[in-house]
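My questions all concern the structure below.
A single protein chain has been omitted; all remaining protein chains appear in their positions.
Chain nomenclature is as follows: A, B and C, assigned in order of appearance, with residue numbering initiated at 1 for each chain independently.
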């Protein structure tokens, strides 16, 4: 398999894993940087993530334009999230944007921060405050990252962190590989689920910065064991009642 | 396919989507206005929504009477919800009535309102306070919209909004098409799930009116992508152990 | 089919519905009064409810003894719940005992009562305060209704109500038929789920006594439509990996 096809396959499998794990539903998307050119990225055409095959994965430049251009391919409106993060963060190889339900509450309560609550979530250390697109798009925004300029603001707000919350919308998470971005997207959701439950009991403690860093370093092995299981938990793509 | 059969098929598929997504269980119903006559609507005979085929969809006039009359067809008791909304709201093409569990809590706590908490739920802007049928049906009501008069009161209370909460009962939601009404019914439920979690963290902020309107305008594309996925997630109708 | 076999089939199907709907897991049980003799009842031998076939349903007298006696049939320890309720309540035709997870919290917080929060749950009106078996079995009880005397105390505590909470244990619910008892068991659980969510928003209101009574009267039709759907949602009994 060529490096390009391998990368497209990883985007397809990762998209289906994220759908099976409840991180993505009809919306949200995963991309990875092209293995051939660092100024290109691979992401599905506009399609529910659970239905993506390698043939649905297209190549875009960092401005979010299809390469080569084609009129009949519909793209995700928010592809600028991906392009602008790849432009600003040479270390990032994969990006997930999600509306996962347990994360959205953390984006709409003022003063709430995303902090690592358990040993699987050290990567959350240093996450910035929630990004409010209204600061750049005005008071009547549809909240979407619908152009490169808003994408740049989001990428700047993300800074060197792994995850950024987006007000009334969801979150975007990065990784050094597709499996790592997928892992981080899933465990960001779990971290939120744990904190929501913990707050019923009282004020939780979070990892110290040193613990978070040590935990993050340990995760490499964990990522591949989880990926293997998650693949098994994906159903084959089949025609439903409307197929 | 004739326009009528197409509409019946949409009601059947939409009913099964709502069942698969947890919005309807043994109860609740979806209808659409007849494509042939604006004073008629199509809705399943009394049947669990997850089991509806196009052949189970019947035609009613706005007073809730079967057309043509037939004695052996059992109808939903609350069909007056649909008829009276179609009568008062010429723009409405489809209606969903549901008891979805995460929404009911919002109908029983005094002073609680339904407000758009995220970018998928702009359509909730302007939802009225909870409708209390006891104001019209007296203190010993069974809470059902069991005649045209109660249906008229509900339709008036809905006004120009997309959704109305019904005390100790559920909610009714409308759309300009079957997919839109289905989408609104599902995302009303998700909005409630998000707010319930957010209140564990603190007092949430909601969309501004301008944001809600902009978000609602953006949803058109979203509706069809979601519909396509939801169809795939419906199981075929099969005989169970009692079939 | 004989009346007895019909009743055994109803107990089998009802047990499997309760398992599929999450009301029973490895534990809990459903019974019905014998259609042939009002001083007998039918209930599964000790077996996970989701695995019950009509051949697993045995006949007991109201003292909880197998009729005819047989040494190799293992019975539920808590069969006295059923026998003593049938003895005290001639109107009762079916009984469910469950540990459903959303109900247990209501049994361990002092002062909490079970009250009807929505129109499907009128049957909850008049439920007594939580039954504490320690009042009769002493401070080191295993909390089980393990003999006829404790069963009698429970039946007295239930009185004329439909449901009784049991401290740190679960609940017992009755009906005038197997489908009604199954319906009541499922909707007691849903009532608890709704109240748990409502209390995140504030202090909920409950149905008035008049509303509860009117709602309960309306449920007859609802019960049979729900039963039909729930049957479809039961998986066939198959050997698992250990079978």
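Just so we're on the same page, a contact is a pair of C-beta atoms (placed from the backbone, for glycine too) under 8 Å apart; a residue touches a chain by one contact, two chains touch by 3 or more.
This is a predicted model, so every value here is computed, not measured.
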TODO: Sort by label and list the shown chains the missing chain touches.
DONE: A, C
Task: Which of A:110, A:159 or A:204 contacts the chain that the document leaves out - done: A:204
Task: Residue touching the undisplayed chain, where the options are A:16, A:87 or A:153 - done: A:16
Task: Candidates C:152, C:169 or C:232 - the one touching the absent chain - done: C:169
- [ ] Please give every residue of chain A in contact with the chain that is not shown.
- [x] 13, 16, 117-120, 122, 190, 193-195, 197-198, 200-208, 210-211, 213-215, 217-218, 221-222, 225-226, 228-236
TODO: Kindly note down the residues of chain C that lie in touch with the hidden chain.
DONE: 25-27, 46-48, 50-51, 77, 99, 101-102, 104-112, 134, 139-144, 168-170, 196, 199-200, 238-243
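Everything that follows uses one rule, which is that only the chains that are shown with their structure count from here on.
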- [ ] Identify the chains adjacent to both chain B and chain C in the sense defined at the top.
- [x] none
Open item on the list: Using only alpha carbons, which chain's centroid is the nearest to the whole structure's centroid?
Closed with: B
Task: Whole-Å separation of chain centres (CA-atom averages), chain A against chain B - done: 32
- [ ] Would you please write down the residue numbers of chain A that are in contact with two or more other chains?
- [x] none
